[in-house]
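Every protein chain but one is kept in place in this view of the complex.
Naming follows writing order (A, B and C), and every chain is counted from residue 1.
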């Protein structure tokens, strides 16, 4: 950790600060420049809080030299992590497509979609039972009944299932769900993250709309520091000034996260823009840039979907997209 | 609700769509322009989901004419709402300052701060017991013990207390807290909002870092549609490209929210920028633009605060700021 | 154009407004909903200014139904435009790589780079002679001498050249430059755009850091409405809250612009993030999503480059990247 002191810092205060750090077990390296004195702290600074150090009267700015994340850090764990979700493996060298409806609506609907996406090559089934909606007057999902229908579809098709959790009291309800999704709005719902850290259930952690990559990694750190090592990141678009698309897919985040961390990263091309026509182009970019998979919204009847219709592919569109995606995954020498 | 149809929409599909709307009880008004046909829907469109209507094959775009919020809407409730929080009134015509430490650290600390801010003119005491921290390794608050210390300070000083809730299972723990704060990261934690809607406890609802004003109003709608009419908004800065300040205070949001809604709006000048030197200037702007109050971080020893030191005022700085604020509130003919 | 009137609009004012529009040659379609009256204007509304219509006292909001751009609009010009730049064709079905140093520094440097990138497969040479730098104290480029060195490299290698113009008085200086680049900071320097509209010189128009896709198209409209039909768009990253990368590449913009317009779109993976390690991954994504080319910074000695070193590939890195890009362009059935 490097401290740049204020230009007018008095020498006695500088001396006192250095003594303080020594008494806390840090070695220091002091450099007096033409305008500023700089203190380098040597030792395990992960326990120090940048905010507190910054607020010391004579300190102008503080720079952390080491990353604040540990368990997610590739430096601590150089090999790629492969996650097993109900028998399906997710991680480097593989490419896994998760597909299904925004909301589970009926047994007929979810089974029809599940069978169709399986035939098209999807390896897992997604479906929303608890839906985070901006408006309290919008459809909120079928809740526990929705999960039951998903499990029914799993029984029929054998596809492991992925569904979003919004409430830390629902952990037991999700016992048979293969991947628990934490949505963008809950990326920093720390109590939920801590709860998920207590189990070993794979967690699909979506990036928040205005969260940095570092914050995303720190949220995974909440889960992993609790003991659960099974975290999959999902880039799904961030909020910017551009209004032509609902969100802006931060495609650079994929190689960057894979540099920084050993955990898998998948892309959600449906929520990224909210536009059906862009799902396939974005999927192509995701495959090419090295994502470990996709999560795609598919509906048998998008025009009558109870949510997010405009971004859902219909069964035939998804089937066509998968033919294209498969060719591309093969080109990348990955296993689908 | 207005539907702009695609240029190439076939007449038979247009006719079928119009019939569908008629069968759902809507009257329609159809206008055929040089390039596009436009359908105006007449009736209670609040039940219609824009996303679903947008996804109809022949529909290009949809525009909602009425606001999606009801209970928070000033059109439905033209008079300003005044909220009673432990005997302190908050709302138009009044100006309430909430002050206290970011985190409750010890009995001595919180009582000393409470007595001092009371003397300086604060009407409520804030203090964090459950702290949302980006890192799992950072200080997370004293939890239930922190709440006890706050209640102790309330007993000693008589100041009603404000503290942040992060977990919907903690509602009972907050039974004696006068205002429950929902932090920026939980603004769209809908299960928490629904839970708070079940009580009549005043809720201080902070705007999320990347949430629009409309989304903020819709989150209040979650609380109010559950039955709890006591919501206070808090503008605390949004996330933008500017890095000189931690966040960017959206000062225009204050008059805009007060136009759209009857609920009180206060400003958090401490989190808005994360810089101590800017707390007083931003407080002045907040008073002048018509905010109903402020929530300010104050610490007896900012350099050793366990969180957010750089933005906390010390007791003397707060006292000086309050002298200035008081003069300005009087200038606005408001009661403090 | 659709006008939503205010809830309390008086009938006589509504009637007067309708008469006004009739007198200006528009037909109207009036719809009286439960809360709002809506007027649809029929006729050539491209002459109407949304701002002025919005400011009419009884008007609440205005929605334009047709896009404001014409010459760039694919609806007006369904076939893809192919642009000839010094004999090299750029557009759909082709894939063109432009490469070269951020700044031209010396004859030896630019010729060495030109020969090397040509051998690796680049079809055009880029090089900065006039450099837009945030600081007046930073290296500003070799100016006219830099252009001369580029022309020298063109003579030696036969590669057409691309260089940035910052000053409308420099048009003559750029007479022998094959593509004139308008940088992100000048995307709305309308006098420069108008000047470029007077010639038929191909223009590489980079998206501004905070400009929407619609604004980018409108800036091309400035050039095209002056008579110059040779515009190539360049997506180079936008400014967002994320600080891990210098900018955020808006990858969705590529398919979206190609839907809206018939003009070519290329990607700048170097400026998009400012990180050398991400140039190749982003190039892969650009090829896969359908971009018509790339513009890549290459330097023979990045560590001593006079600008933008951290994002430049060295000659060998570029050669390796091109081998990969070539394979991918073949996979897309495009000609390189």
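Quick note on the criterion: a contact is a pair of C-beta atoms (placed from the backbone, for glycine too) under 8 Å apart; a residue touches a chain by one contact, two chains touch by 3 or more.
Small disclaimer: the values here were computed from a predicted structure and weren't measured.
**Student:** One chain is left out of this view; which of A:44, A:108 or A:330 touches it in the full complex?
**Tutor:** Considering the complete complex, A:44 is the one touching the chain left out.
**Student:** Per the definition of touch given earlier, which of B:153, B:272, B:295 or B:315 contacts the omitted chain?
**Tutor:** Among B:153, B:272, B:295 or B:315, only B:272 touches the chain that is not shown.
**Student:** Just the residue numbers, please: which parts of subunit A touch the chain that's not shown?
**Tutor:** Against the missing chain, subunit A presents residues 2, 4, 7, 29, 31-36, 38, 40-44, 61, 63, 65-66, 75, 210, 239-241, 243.
**Student:** Going by the touch rule given at the top, which residues of subunit B touch the chain that is not shown?
**Tutor:** Residues touching the hidden chain, for subunit B, are 210, 212-214, 238, 240-245, 248-256, 259, 272-273, 277-278, 281-282, 284-290, 328, 331.
**Student:** Could you pull out which residues of subunit C are in touch with the chain that's been left out?
**Tutor:** On the side of subunit C, residues 46-47, 49, 51-52, 54-57, 68, 132-139, 166-169, 185-186, 188-191, 194, 208-210, 215, 218, 221-222, 225-226, 239, 276, 302-310, 312 touch the unshown chain.
One rule holds for everything that comes next: only the chains that are shown with their structure count from here on.
**Student:** Go ahead and note the Å separation of the Cα centroids belonging to subunit A and subunit C.
**Tutor:** Spacing between the chain centres: roughly 31 Å.
**Student:** At what distance in angstrom does the C-alpha mean of subunit B lie from that of subunit A?
**Tutor:** Whole-Å distance between the two chain centres: 26.
**Student:** Return the distance between the CA-based centres of subunit B and subunit C, expressed in whole Å.
**Tutor:** From the centre of subunit B to the centre of subunit C is 39 Å.
**Student:** At least two other chains touched by the same residue of subunit B: list those residues.
**Tutor:** In subunit B, 210, 239 touch at least two other chains.
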